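Note that this complex is displayed minus one protein chain, with the remaining chains in position.
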Amino acid sequence: MEFLIQNIFNALQWGSFYALIALGYTLVYGVLLLINFAHGDIFMVGAYIAFFVTAFLLGDFGGMASGALPGWAILALAVPLTMALTSCVGVTLERIAYRPLRRKGAHRLYVVITALMCGLVLENGNLALLGASRKKFPELVDKAIWTFGEVSVTNLKVAVIVAAVAVFLILQTIVTRTKIGMAMRGISYDKFAIPLMGIPVDSIIVFTFVLGSGFAGLAGLLFAMSYPILEPYMGALIGWKAFIAAVVGGIGDIRGAFLGGFLLGFIEIGVAAVFPSTLRDLLAFSILLVILWWKPTGLFGVAKTTKI
Amino acid sequence: MALLEISNLTQKFGGLQAVSDFNVSIEEGSLVGLIGPNGAGKTTIFNLTSGFYQPTEGHIVFNGRDTRGLRPHQITGLGIARTFQNIRLWHDMSVLDNIRVSQHYRMGYNVWDAFLRTRRYVEAERGIDSIAWDLLDAMDLRDYANELPKNLPYGLQRRVEIARAMSIRPKLLLLDEPAAGLNSADVEDLIRLVGWIHREFNITIWMIEHQMKVVMSLCSEIKVIDFGATIAEGTPDHIQSDPTVIKAYLGDENI
Amino acid sequence: MQKYTFNAVLAMGAIVIVALSYYEVLDLYVQTVLMLMGINIILSASLNLVNGYMGEFSCGHAGFMCVGAYVSSLVTVILFTKDKVFGAPVLDPELAVWFFPVAIGIGAAVAALTGLIVALPSFKTRGDYLAIITIAANYMVISAIENMDFIGGPRGFQGMKRVVNSMTDVIDIPWMMIWIIVGTVFSVWLLRRFVSSTYGKGIIAICQDEVAAEIMSVDTNRMKLAAFMLSSGLAGLAGGLFAHVYGYINPQSFNILKSTECLVMVYLGGMGSLSGSVLSAVLFTLLIEALRFFIPELNAMMHGIGILPDSYEIGQVWKWVIIPMVLILLMQFRPEGILGNKELADVFPRLRKFYSFK
Amino acid sequence: MLLSVKDLYVKYGNIEALHGISFHVDEGEIVTLIGSNGAGKSTTLHSIMRLPPPEAPRVTSGDIAFRGESILGMAPHTVVSTLHMALVPEGRHIFGNLTVMENLTLATYARKDAHGAQRDLERVFELFPRLAERRRQRSESLSGGEQQMLAVGRALMSGCNFILLDEPSMGLAPLLMYDMFRTLKRLNQDGMTILLVEQNARLALQFAHRGYVIDTGEIVAEGTGLELLDNPEVKKAYLGG
Partner (left out) sequence: GDTLKIGFNIPLTGDIPKVGESSRNAAEMLKEDINSAGGLEVGGKKYKLEFIYEDNESKAESAVNVALKLIERDEVLAIVGPNSSKQAVPAGGTCDDNRTPMISPWSTNPDTTYERPWVFRAAFLDPFQGPVAVNFAAKQFGAKTAAVIFDISNDYSKGLAEIFRDVWEKKMGAGTVVAFESHGTKDQDFSAQLTKMLAAKPDFIFIPDNYNQVALIIKQAHDLGWTGPFMGSDAWGSAELIDLCGKDCVGQYFSTHYAAAGAKGATKEFIDRFAAKYGYIPDDVAALTWDSTRLVLQGIQEAGEVKSSVTKMRKAIRDALASITQFDGITGSMKFDEQGDPIKCAVVVRINENGEFVFTEQVCPE
């Protein structure tokens, strides 16, 4: 029983990261129908930005007097700064790589391939510029481990889960309740008609990238706090998997990404807890395949009805 | 026995009953019209006939054969070809290839023949080619054989779409709003074309159309539906003066 | 006879390459690069069938390559070599010369069957949902092999070198080079025949409008089956050749990154252009290898003109920064790939009289 | 003069689609452009709305002016939001993944007056009761004609006082088509300026105050609706026998 509860917590935490990243995927996809394969790497960049921001705030680059700020204050500053800076990265990619292609009317998949390439540039550019050594993310807040019988939970785990839920609620509200959200969904269906509604397409797209990358930055920060070793490839695998999670949930649907993320988290932890962990990918993906077989457009996805 | 017998056809989308208890029987060699207000279920009936939807209830019997459970390409193989309300050509494939590919059902060879270029393959391809060219000639499209449909004017695209459907050598041709988007002059051409096809190939045609001029000058019999059910049927003259049809569909021209 | 020019040139080229390899004018490294090029050509051309001609977005091509590589390696290693796990050779190693293509064929066939995990869902699913099925299939294949300890699991599988050696023991010619050339030409030829038949054009119709295709009598399910199986079968063929060139395979060599490379080659060449795929595979392979030599030069030059601080060296890491950047730039200039959806002969119609290839 | 197009040349890539088109629309007028398929009618409307490529062409010379001021440098969404123009595009272009209601709401994106929007919504529902019935349906599953209603309704929701219609009657049943034209007339009487592109040339010319005939990117005839209806060449080429 305690084993089970402990693993539920493990899965919730791990699923939170999938969910957070999957939300970013879905958001961009929901607008541009672009599988932004660079998203996992934007998440990685987010973690590095968080690292440099905190290092700066901690006084490592002579930014501030050492120890001038308590850990929680640094964290409170790091969150918005990281999100803002990571947004800039996302928006930059959109501006210099994706937008020109869109303007030229390139096939959608060329943009996807460009996104893949951008991801590689981010990964390897990081490696080339910062060197191959990993970075250790500093501990900002004192770790509190709460133990109930055999079950241990840290304050960080709770924070991660809460953050994932909060981000989900925020995005869900934006996308379904606001006009800007409607515009975001509208673009994915018919980009041509959007300006005819008086909507500035590019601003909406930029806004989407700001949101998506900003939350990827948040995810990066939280991830760096939970798994404090940063390396340039940290976003690649988790990014691919989060993408899969997003699709299983029904890509383009915020609820789908959220649920898909947690679903993948639970399956992975569940498999590793019961079977030898090497079977994890095999079983996890088989389950996902079965889900897609059963619902070909994911849990929440609506099949585009072909009117003929 | 009529060529197409539809009985008690009903189609539901969720709570919406798009077609309800629809019956029709189309005789071989006739040219029948299907009209009705927007959203009446006309296209849905065509979709059911061509197998794109499986009916919730009812039967569609074509040439003595119940088509339930058949996939669309099989139904087409039986001899039902159609065009679409919004043109659905393969826009990045030459006109000629459009007409070749739609003869898939009678190809008669398999992958291995394609790899090995067997006799069977060569003969089948030759047959497909000659049918395609004949048709292009017959429909005055020879000059455009190597053009991409997307580069053709709308009127010609319509014509290519009809040619593509004809390449199936259908017994029954379904035309879904063939005149939509055509200007008046092109509409005249279309009327001539459809009439010619009807006579020349001696096939049965069933068409949906909102332009009364087309329907009235071509169809020998017209069926009017609303809310998925028949509200009137008969000859063009009869329909044009039927008060229910005027009220539900034709309206008065006075602006 | 003019129309056989192309075939003659091709045959001459092949003979020249084999001869140069035989007399070691081309060193092993150049040979390896050439062979890799051949493998890449097969990969990109076969993936183009699904991604370009059929318009699906398959991102798991390396998974099928993996199946082909493992299966054919297993067959040859069990049959022809003494192996720690599988014991003495089943057949006389000298027979490897004759049996090798069969083994590769078996690998390709099994890979084609594996293609079913993608082909069957494709009846119901399209687009990005199918894309993740392909990714998942890639992961599943790798994961399945990692869980098979008897073939080395995650630590890879070896011994194919001995098979190749036993071929050279019979006749000392550059066997792998020959097989690669044969395999590459065969694959491209097969694909070319497929897509130029009315049968194969059904796939292009599916790409452009699946609904219309189905209603205009194209059996879409059967076409998808054919396309996926042909594509994954050829990937398996490439895998089998790859395994025997390197003599060592490891499931992670066939992960998503490898699939990504295949994708890049397809889109770089142009969707729906076989010659584009061949061209881009050649360019891509050359680019990667050229950078190996170019980067040190660049480093020296940058230090020479003093732009770089002494403490910083431009290392090989930059290779994987430069390659994607080059590709991003290329896409900006040619957002439809090198050849778009045209063949080389469409761009240079005069080429047409030099070949008859149907 | 509300809108004037002067000597407009536009290109798609390297292909010139309009070769020097000039016409004008006065406030409160109904003007129609007729012409055969591919003549450049839609191209003209897209240019006026300043839509970006690849859908719309590049203007290579000439000018488009709104109340005398050039709008060539304007972004399409500002054309809609500040000049209060609206386009009902050919081929409907509704947002199929949104519900009918969401489509209508989205059209009010740039509007500040919630009150006016509410009034317009009522007007649209009055005009097309079918839309009111279907307000929660995903709009891509609407029938062809229903989608056309939505496209027109959506344009009306943007609070425009100058509406450009590109083949609005396409796919509409006769009854509805006449209804719609009557409504447009009423809107016009209330002050709405209308630029209409229509395949049904006879109907369009009867309906409009003035008309222009476009042929392969050039204006070949102009005049009042009745004049054009009587013009023998127009009759022959565009009105059918």
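Think of it as A, B, C and D in the order they're written, each chain with its own count starting at 1.
Throughout what follows, a residue touches a chain if its C-beta (ideal position, glycine included) is under 8 Å from a C-beta of that chain, and two chains touch if they have at least 3 such contacts.
These figures come from a predicted structure and were not determined experimentally.
Note that the absent chain touches A, C when the full complex is taken as a whole. Of the listed positions A:L20, A:A38, A:A97 or A:L127, the one in contact with the omitted chain in the full complex is A:L127. Touching the chain that is not shown, out of A:A73, A:I96, A:L129 or A:L237: A:L237 (per the contact rule at the top). Even with one chain removed from view, chain C keeps its contact list with that chain: residues 27-29, 32, 146, 153-156, 158, 161, 246-250, 252-253, 292, 315-317.
Listed by residue number, the positions of chain A touching the unshown chain are 3, 6-7, 10-11, 13-14, 127, 131-134, 136, 139, 143, 145, 147, 150, 152, 154, 156-157, 227-229, 231, 233-234, 237-238, 268-270, 272-273, 276-278, 281.
As a working rule, only the chains that are shown with their structure count from here on.
As a whole-number value, the distance joining the C-alpha centres of chain C and chain D reads 52 Å. Within chain D, contacts with two or more other chains are made by residues 141, 144. Contacts with at least two other chains are made by residues 211, 215 of chain C. Taken together, the touching pairs give a contact graph of some other shape, not a line, ring, star or complete one. Contact annotation for chain pairs lists A-B, A-C, A-D, B-C, B-D, with touch applied as defined. Interface residues of chain B, counted against chain D in their complex, comprise 13, 35-40, 43, 85-86, 153-155, 177, 180-188, 210, 212, 248-255. Taken together, the chain C residues at the contact with chain A in this complex read 51, 57, 117, 121, 124-125, 128-129, 131-133, 135-137, 139-140, 142-144, 146-147, 153-154, 211, 215, 256, 260, 263-264, 267, 271, 314-315, 317-318, 320-321, 323-325, 327-328, 331-332, 335-337. Residues 29, 33, 35, 97, 100-101, 104-107, 109-110, 112-114, 116-118, 120-121, 123-125, 127-128, 132, 240, 243-244, 247-248, 251, 278-282, 285-286, 288-289, 292-293, 296-298, 301, 306, 308 of chain A are the ones touching chain C in the complex.
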